[in-house]
Every structure is written in C-alpha cells, then in structure tokens.
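For this view, one protein chain was removed and the others were kept in their places.
Our next item is chain A:
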Amino acid sequence: MPKIKKKGVSGNAKNFITRTQAVRKLQVSLPDFRRLCIFKGIYPREPRNKKKANKGSTQSTTFYYTKDIQYLLHEPVLQKFRDHKAFAKKLQKALGRGDFSDAKRLETTQKPVVRLDHIVKERYPTFTDALRDLDDALSMIHLFASLPTNENLPPATVVNCARLTKEWAHYVIRAGALRKSFLSIKGIYYQAEVGGGQEVLWLVPYSFAQDVPIDVDFRIMHTFVEFYTTLVGFALFRLYAIEGLVYPPRFDKDMDENAEAGERKDVEDLTIDTFTPAAASDQLPQPTPSQTTSTSTALFSGTTFYLSRETPREPLEFLLRSFGCKRIGWDAVLGAGAYTENSSDTSITHQIVDRPSTFPSPPPPSAAGGDNAPSTNAAATGRIPGRIYIQPQYVWDCINSGRLLPPGEYAPGALLPPHLSPWVKPGEGYDPTAALPDVEHNEEVEGSDNGMQEDLASDSEPEPEPVLPLPTTVTPIEGESSEEEEEEESEKNYQRELATEAAGAGLPAPSEQDMKKQKKKNKEKMSRQQREEEDQKEMKKIMMSRRKRKLYEKMLYSNAKKESEVEGLKRKRRRLEGERSKGKKGGKGSEEM
C-alpha cells in the first residue's frame, strides 16, 4: 500500500501563501511589501483549488506563489528598506534634538540609496525580454513627463521622465524604428520595431494639462515609474550602444529642448533634391528606395515640410524625422530649431495646416494634388503656389499605408477620410474599408422595387401576356405526364408550355408568379432544413457532458455576439449610406428645381 499522504504539506497548500502570511514572513510593512512586489514584478496567483490553498477556508484572499516570497527573503532591496527605517529613526532623533548639522551629515552620508539594476537584470535576463515589457514603461514615462508635480511626485522625477522621452524619441528617429502611428481620442499611439524585431507600442497623451483624479494613489504610480525609469535607462543604454552612440547623450542647452545637435548638423549638409514634375499618371512620385534605408523609413525623404503654428509640432516633427524628412520648418511660435521659420520659403513642398479654410469652398482635389496648382486666387487665400497644403492626418495615413497618398482628400477644410487603426487586420471582424456585400443590399432594394413594379403592372398594363389556357381545357398527352411522377406545379408548367407551343408562340418566360412560388417554396424548404438541422444539434447536445455543453454554448454565445456586433456596424453603415444617397438625390432635385 502506498504511503498515505498528509494533508496540507504538498501541492496547492504548500505552493501558495496568502498576502498576510507573506507580509509576516518578510517582516515588512504593507506599503514596503507593495513596493517590493512592484519592483520585483511579483503578482498574485490564482490557485487551481482555492480551498486547498487556503487550508480549507473558502474566504476570498490574495495568494502569492510561495517561492516568489521565499526569494524575497534575500532581496538586497528589502535590506535597504530596513536600513532606511533605521536611518529614518536616526534622522528623526537628530532633528528632535535640534541637531541640524548632524541631521545634514546623516542625510548626506548615511542615507541608503535603493538601486534597482540587479532587479532589472533578474527580471529581464536577456535584452529581448526587456524590450518586450517596454510598452507600459514608455506609456507611463510619457504620461509622467507631462504631469504637474505634487507631494508624491517630485519635480526630479518629471524632469527625468521628460529627459528619457526625448532620448527615446532620439533613438527612434536615429534608428528609423518607427513603423505605425495612430491618432486616437486618448492620445497618439506609436509603434516602433526595436532591437531586431521587437514591436513596442506606446501611447503619448495630447499635450494638455492632465486631469488628475483625487482617488489615484500616486505612491503606487511613482513606484512603477521609479522602476520604469531604470528599465528604460538601461534599455536605452544598450540601444544607443548598438547604434554606436554614447549614452546618456548631452543636449545643447542653448538650443530648443527638442532639437538635437547632431541632427542639426545633418540637416545643414543636405542638398535639396531636384523635383521632377508629376507625370501624367495617377501615381504620385514615390521615394526611390536606396540601399541603406527601406522605403517606409525614407517616406518623406525628398520633401520639405512646413508646420503652421496651430499644428502640434512635437508629434509631427517626430513622425516626419523618423520617416526620413530632414527639412522641417515651422512657425517661430512653435520654438526654435526649425529648418526655416519663413513660411514663404520656396523650398517647402508640403505645408501642414489645421485651420478652417477662409475661402468659401475647398479647392477640388485635382487642383490641390498637382504641383502646378493654379495660382489665380493665391494672393487672396494667402496660399503660396508650388506647395501642397494638407491637414495633419495626411502624415499619419501616409505612414500607416506605407506610401505617399494623393493629398486631395486632406486639403485644408476638406472633410477628412476616416482615420483607421493600423493594427486591425483585415478579415477580422468588420472591415470599414471593404465595400458592403451587395447581396443583402440588392435584395432589400429589389424587394421594394419589385413591389413597385408589380403595382405598376397591375395598374397600367391590363394584360401583359396572352392569357394562358387553363390546364383543364388542354388535353394532356397520355403517357408522359402520367408516367412521370412530378409535382403538380411542374406538371402544370409543362402543360402550359405545351399549350403555348400548340398556340404557336415561342417558349414563354416563366411567369413571375411561378418564380415567386418557387422562391417561396425554396425558402420554406431551406427554413425547414435549417430547423431540422437546429433540432438535430439540439438533440446532439443532449448527449454531451455538462462541461462540454457549457463550453459549446459559451462559444456559440461569444461567436454570435461578435457577429451581431459586425452586423450592427454593417446595418448602421447601410443606413448611413442610404441616407447619404437620398440626401444627394434630394439635393440634386432641389438644384434642378
């Protein structure tokens, strides 16, 4: 007989430990434990069997993996926490005594400093691992770079975060790593491919003052940011090293915050490309791929952009620079460091404008598309001929589609085409770019049309076809009809055909009523078949185990939900299109009148 197992010494009971137990074991306070968990990336677990893990109790508790907590026992950071506690006591004592010089000496010499580099190495043994976890870190740092300071958020942190965001942007531009970007209502999403194929997606808020809710615990966020700044710092060091740069880079204080010294130099070396006028074809002149850079990263390499003062400079500059644009000018209001601040510079090929048009109607797309746009009203509109005026969305859409789009739709004041997320793969769910399947649409339309036609027919045409002789009057040809066991309907049809043949007419088209009947029958048949199939499925469900049945029903439910969502979107779109076409028709009608 095998040895009888004792309860509570192995398995779930041993593998998991509640939070209270963990805190007791580590002999730290709860806030310290929380910080430690955030630093070390320790997260609660969901045991397979909670009752077993909780020693028979079913109370809901947080469980940690026992090994995780055991490793924490030897954590240097934990020791630092204890040192800090001792230090705080000493400091408090000195301050209480009024011994300020002593307090100052303690502060400078004995204050324990928590270093997180070993944790970074431990959590991310390889560089790829670190890059994989960079999404949250970057989003968080970009948020903190734009937050106001408070008692839990020292200015140093904000400055540090702002510096890191700049360094990151610099790297992305330099490496040409940016792939996609998306303007959302939350902020701007960017995706870069870093360190050999790792895709990093981060979200940058629009540059407004952030609304900080009062019930947000900044201590937690600050702990995260503390770790994330370390992580991003090390990642940047490595990335810079790969690029052959020195980290940390030195920014020129005299320059504007964002204009890096090196880049400035690059810009000056450039010679302006000669532009060939657009050929007669519809295709825009796409940048020719050179050996060093791929097409996508050199998308704007041959262009000179000018940003009007109402456009967001930072994201646009970041995007344009990452995609090869070396000459970006902007209005002096947007800061220093522009290629040109003169809006009438002749080398400018594209001007990004984001203001309502002052003239009555937007120019037709063909006019805006060509380089040699007619400049008849240039003076009146304040437009300079020889450049393309576009709205900011143009840049994003070009980047996401990987080519220069015809700028006609993006003219200032024009109704912009919808901006779509580049991460939704076509074929998954609803695709707004795909044309609606015509079948249903046609059917609907047809249905109504047919009805109309019928009405018309009954009203206007008294007898569209010669009246067919009744089957009773025709003597059926013996043999054939009796032998063939056909349905009544087909028999009648056959007789009718014979009759018409006898009358000397050609084969008549099957009458509309027959067609309808046939359709109806088909439909009935279909529905019956479907019903039978449904019944069979229902009955098969009887023989399933409860677990499988639940799973099956869940899957059906989720599939149906997804489908209904797609259907809802399609229906809405159909309605909208219908309304639009109606509006057009109505508009035309009114114009004619």
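One rule holds in what follows: contacts are C-beta pairs under 8 Å (C-beta built on N, C-alpha and C of every residue); 3 or more make two chains touch, one makes a residue touch a chain; residues count from 1.
By definition in this document, contacts and distances are computed from a predicted model.
K.L.:
Which name from "Ubiquinone biosynthesis monooxygenase COQ6, mitochondrial", "Ribosome biogenesis protein ERB1", "Ras-related protein Rab-24" or "ER membrane protein complex subunit 2" does UniProt give the chain that's left off?
P.N.:
The correct option from "Ubiquinone biosynthesis monooxygenase COQ6, mitochondrial", "Ribosome biogenesis protein ERB1", "Ras-related protein Rab-24" or "ER membrane protein complex subunit 2" is "Ribosome biogenesis protein ERB1", the UniProt name of the unshown chain.
K.L.:
Given that one chain is not shown, which residue among A:2, A:96, A:125 or A:155 touches it?
P.N.:
A:125
K.L.:
Give the residue, chosen from A:18, A:139, A:322 or A:349, that touches the chain omitted from the document.
P.N.:
A:139
K.L.:
Touching the absent chain in the whole complex: find that residue among A:29, A:57 or A:421.
P.N.:
Of these options, the touching residue for the absent chain is A:421.
K.L.:
Could you list which residues of chain A touch the chain missing from the display?
P.N.:
34, 37-38, 42-46, 62-63, 65, 67, 117, 120-121, 124-130, 132-133, 135-136, 139-140, 143, 147, 182-187, 189, 191, 201, 205-206, 208-213, 216-217, 220-221, 224, 233-234, 236-238, 241, 247-248, 310-312, 354-356, 391-393, 415-416, 418-421, 423-424, 432, 535-544, 546, 548, 551-552, 555-556, 559, 569-570, 572-573, 576
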